[in-house]
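Right, I'll just put the structure down here and ask away after.
Left out: one protein chain. Kept in place: all the others.
Going in written order, the chains are labelled A, B and C, and every chain counts its residues from 1.
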Amino acid sequence: MNRALRAAVVLGAGLLAGLLVAAILALPVPAVRLPTLVAAHLPASGVTHPVTAVLLNFRGYDTLLEVAVLALALVGLLAQSPPRELMHAPSPGEPVLPLLARVLVPFLILSAGYLLWSGAHRPGGAFQAGAVLAAAAVVLHLARLWPAWDRPGRSLRLGLVGGLLLFLAVAAALLAGGTLLRFPPQLAGTLILLIEIGLTVSLGLLLAGLFLFLAEPRSLR
Amino acid sequence: MSSGLVYAVVGVLLFVLGAAGMLLLPHLLRKILAFNLLGSGAFLTLVGLAQRDGSVDPVPHAMVLTGIVVAVAATALALALLRRLHALSGRTQLADESADE
Amino acid sequence: MNDPVYDVAPWLVLLPLAWAGLAFVWGPGRGARLALAGTALQLLLALRLAAELLSLGGRRHAVGGWGAPLGIDLAVDGLSMTMLLLTQVVAFAVFIYARAYFTDRSADGDGHGARNHFWPLAGFLLAAMNALYLSADLFNLYVTLELLGLAAVGLVAAGGNAAQVSAALRYLLVSLLASGAYLLGVALIYGSYGTVALSALPLMSADAPLAVALAAALMGIALLLKTALFPFHFWLPPAHGGAPAPVSALLSALVVKATFYLFLRLGLGLFALLGEAIAWLPGLLGSAAIFWGSWQALRAQRLKMLVAYSTVAQLGYLFLIFPLLAPDGLALQAGVMQALSHGLAKAAMFMTAGVFLQVTGRDAVADLAGAAGRLPVTLFAFGLAGVTLMGLPPSGGFLAKWLLIDAALTQGQWGWAAVVIAGGLLTALYVFRVVRQAFASTEATPPLAPVPRTLEWTAFALAAASVLLGLRGMEVLHLLDVGAAS
Partner (left out) sequence: MMSLTFDLLLGVALLWSAWHTLATADLIRAVVSFIVFGLLMVLAWARLDAPDIALAEAAIGAGLTGALLLDSVGRLKARRRPGDNG
């Protein structure tokens, strides 16, 4: 990129920053207030925590597509992973704190379970629980207690997209009743919990997979 | 000035910083880092602006959770491509545009 | 809130997601059969939806039963319906082609990565486009844009050679920068109006806050980047020209149309005011795209690169409609007809390029010598697709350009009509360059690889459809009269 173009980018960025700051400082408070709507419909959502209600009920369709994005990224990443033969031998060197890992991982798994269970009525839920499970796998890997993944077998592939397929199955069943993702109020809590359990497992595997399919092979202890 | 407004302003500044970084920095890993800054800036603006009157709005919270997962998915894919490119050609930058054909 | 009619629209999203996931679990063999069955079903559903739309009018589906602004609405009107139809038709043909194309003996080094991962990635791509056409919610559209971008990048990169990976990375970074800008636009809109539902947002007015104007600018630029309008086209030729042929066909025929559709949708609706004020700008950039893309296509050494630059040029026509949009609907009809006929013709053209590549093992235009005698069907298909791109009667491309010139003359803006005619001449030059080379005699006749008939005839079918579209085009355009459901 030549100097003139770089200067133009810097200048444009400065101008954009100025305009954006001026625009948001001058912005009046909007007329529509979604929080009141969320609060009004919370009792019919099947959960009591507003964020979970938005994430899995009011805007559950976003979440369905988002899980697809994650699964898709993993498929795209797997298409890039073959060059194991291009990689060099597993790197030697000291593993990172295996003792800490042995203590930390059971704690992480327990907290994932807690986050999943409590997501219905306080902060937490499938995303955080899945992320914590994935973090546990990463810690195990860094401590040389868990190998990097190579090509996934069929059962692992099923685990990776199982949460998405379960979510789709629930969506399809509800759509067959007339409306996409319309949870009957008396079943909403149960169905949302079912979806969240599937998502926790799959999100954990997917997020861990993003790391473990990509990571350096490390020799196990 | 409320907390929300402070973070909304910080958010747009982060966005502009990240966008400029994506355009100006040649190393692909820097571009990926810059993208993450840009994304965080947009998330911060979304929540901060919605809560500039001091109230709490769960709708943007759910949107940002979605956005964070999308961002990590994109980052992982970008890193996979970068590592593949590096393994095949030793490059960590994109070739100049004029060299494509 | 919902129609008494059993609603088929959401299945157009659920079905491809489901077969994408299952194809990933089952692998490429069964995955391909599943994808074909799923896409055939989607095509039937889309036809049924179009018939319902014609008799009952526009459709709205409140996901979760909540309705905007709390929930997400899906909406179908004539414009989105035509795009949905195009998507299912082209995807179905390309998938039949792809199943025969991705065999173990594919000669062009696309490798196993492309074969193993094509079906799940293509399923996600199709789901993303259908979801985009159906969505009436700005944030939901953001998610569909990310799904679309990542699927397209994954498909470009799946071949796995350095050129493809490099092109995919450039595409990914452009796509992410654009999505980020779009998302900031959504944040500003939510901050201004407290909702992201298209039906609940006020149309932009002269006294709208500065934040809304900035949001319009950010989202508009984001969508132009993703649509590769000149001068944002730089990422497209390496990505579309370097990907395996079925992928190029999907990307050039469909993916860039999806973001164009969204640009048009928001430009006609939410940001109409801004659109009117600077409508000449897309037209000007479109004209530049036509000349620059055609010029590069004339100079390209590789056939797929030529076809990719042709896409840059043909996208330009889509943006000529913006200065001409008027209540008579001529320009809108022209734009939709151009999107449809280019979609069919460009998919066919990339598919013929894939046949040449498989047979000769090479992709240079110069290597086409003698192709006329050996691959008459494929060359004929290329020629028919070329007829559409040039805009010769009776093709769909002719109808599109006719409508565009009509709109320009009706409004006395003859300059745009001149651009259309000049662009057609340039297109003729690069199409004839290929055809003439194919008829050139050659002493050296390298051994021919056998080519499955399926490859030749699917390309031919799409090319023929792009020409025949001109004969029935006005009937297709009747769909555009179906307005949105209130």
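Heads up, the rule we're going with is that contacts are C-beta pairs under 8 Å (C-beta built on N, C-alpha and C of every residue); 3 or more make two chains touch, one makes a residue touch a chain.
These figures come from a predicted structure and were not determined experimentally.
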item: Among the chains presented, those that the missing one touches; value: A, B
item: Of A:Gly46, A:Gly125, A:Pro152 or A:Gly198, the residue in touch with the unshown chain; value: A:Gly125
item: Hidden partner interface residues of chain B, rising order; value: 1, 3-4, 6-7, 9-10, 13-14, 17-18, 21, 25, 27, 29-30, 32-34, 36-37, 40, 43-44, 47-48, 51, 56, 61, 64-65, 68-69, 71-72, 75-76, 79, 82-83, 86-87, 90-93
item: Sites on chain A contacted by the missing partner chain, in the whole complex; value: 51, 88, 91, 115, 123-125, 127-128, 131-132, 134-135, 138, 142, 207, 210-211, 214-216
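Here is the rule we go by: only the chains that are shown with their structure count from here on.
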item: Pairwise touch network: line, ring, star, complete, or other; value: complete
item: Chain at the geometric heart of the assembly (C-alpha centres); value: C
item: Whole-Å gap between the CA centroids of chain A and chain B; value: 17
item: Multi-chain contact sites of chain C, meaning residues that touch two or more partners; value: 139, 143, 146, 150, 153-154, 157, 160, 165, 188, 191, 194
item: Multi-chain contact sites of chain B, meaning residues that touch two or more partners; value: 8, 12, 15, 19, 23, 45, 49, 52, 63, 66, 70, 73-74, 77, 81, 84, 88
item: For the chain C and chain B complex, residues of the former touching the latter; value: 139, 143, 146, 150, 153-154, 157, 160-162, 165-166, 168-170, 172-173, 176-177, 180-181, 183-184, 186-188, 190-191, 194, 234, 237-238, 241, 296, 300-302, 305
item: Complex contact set, residues of chain A against chain B; value: 1, 6, 9-10, 13, 16-17, 20-21, 24-25, 27, 29, 34-35, 38, 50-51, 53-55, 58-59, 62-63, 66, 69-70, 72-74, 76-77, 80-81, 83, 86-87, 127, 203, 207, 210-211, 214
item: List of chain B residues in touch with chain C within their complex; value: 8, 11-12, 15, 18-19, 22-23, 28, 31, 35, 38-39, 41-42, 45-46, 49-50, 52, 60, 63, 66-67, 70, 73-74, 77-78, 81-82, 84-85, 88-89, 91, 94-95, 97, 100-101
